[in-house]
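Yeah, one chain of the complex is gone here, protein chain that is, but the others are all in their spots.
Let's turn to subunit A:
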Amino acid sequence: MNSSIIEILTPRYELAWYPWAVQYFFLIAISYSALLLSLPGTIGRGQLAQRWQPMARLALLITLTCTLVAPVALLADLHQPMRFWHFYTNATPTSWMSIGSILLPLYLISVLAYVWLAWRPALQKARAGSGFRPSIAKVLSFGDWQASRAILTTVALVATLFAFGIMLYTGAEIAIIKARPLWHTNWLPIMFVTTGMVAAAGLVILLNRWMSPEREGREDINRQGLKVILIAMLISALVATAWFVSGFSGHSDSVAAALQSIQANSDWRLSAIWALVAGVTLFVLAGLALKAGNQARSVLNWAWIVGLLALHVGWAFRWMVLMEVQTVAKNTAGYYQLVVELGSYGLMGIIGTFGLWLAALLLIDLFIPWQGKAQLEAQHG
């Protein structure tokens, strides 16, 4: 086949999914991962609960804020957002996206209920006095009754169940698309979860630097977060290897499609090198930080950089998968151009989502005693 082919006229289409989609996948993955990270400290017992309680405080804050903001990004990715109610009048059992649209509000409600129950004792205590915070606490605590531990545990488990549903649907939604061989692999949903865990632990470490109350607890949180990052990165590396091997053995066209794009497109080459460098750097830095932490040296002043890098890895993976893959034309020669414009469909959308999240975080920090007992003691003692 020593012929060369030139395609003379090549239509070039815009990408159909905007960066909003990346924001949704990023936030929802952090949300379900943080939910899992909050469990041992919230519903665990004895020593386990004690060790993970400081981490759980931050994880609850993260899961709540991300769960609240993620659906906004999802809605914004629709070209007809005002028609979102069609999802409920025309529910479609054949579509993973439709299944997701039913799971998402259930997940949201269960997370709200779980975090509320976990924060309620602190809310009830915060009712004392006058002023804005106590009056908010009065409204939000809904009376004096005490929720039993069993209720908290049940609600937490229900939320966890829906969290698994979200993991499944977000992964399957992408992986079933046969038309894009790069997406059509069973390894992708697993990778979404492991990189989500990396990002969530990264965010815990980042917030820990500025928002955690106690000095000692903070070093513990860092160590736990770093461990989570190391384990999740290790699993991600294994999954990536398994994906690559499945390509070699002819079980997946996904690998061949990736290699073809890396060969043909300099953007792809750059991204692949970047991903590798960022991943290895994160692993090494997290390892170093953990080692220092284990030797009882304080890593508080620089571990947040590892956290930031972990967030970057989690986000960039989704950017690669959702945006870069869309540049591969399915029928015609070459690649569509990935232009991130300034407007609300581009850069402003990305920044806006993060801004919204930050606003949610600050509002909660301002009005709700999410730090629990420690915060109250600091205020009143």
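In this text, a residue touches a chain if its C-beta (ideal position, glycine included) is under 8 Å from a C-beta of that chain, and two chains touch if they have at least 3 such contacts; residues count from 1.
Quick note on the criterion: contacts and distances are computed from a predicted model.
*Asks:* Looking at UniProt, which of "4Fe-4S dicluster domain-containing protein", "Tetrathionate reductase subunit B", "Metallophosphoesterase" or "ABC transporter permease" names the chain we cannot see?
*Replies:* The record for the missing subunit names the protein "Tetrathionate reductase subunit B".
*Asks:* Which is it among A:G46, A:P93 or A:G143 that touches the chain not included here?
*Replies:* Spelled out, the listed residue whose C-beta touches the missing chain is A:P93.
*Asks:* Using the definition of touch stated at the top, determine which of A:Q146, A:T241 or A:T332 touches the missing chain.
*Replies:* The single option touching the absent chain is A:T332.
*Asks:* Against the chain that's been left off, what residues of subunit A make contact? List them.
*Replies:* Residues touching the hidden chain, for subunit A, are 1-14, 16-17, 77-81, 83-84, 86-87, 90, 92-101, 172-173, 176-180, 247-248, 250, 253, 255-256, 259-260, 262-263, 326, 329-334, 339.
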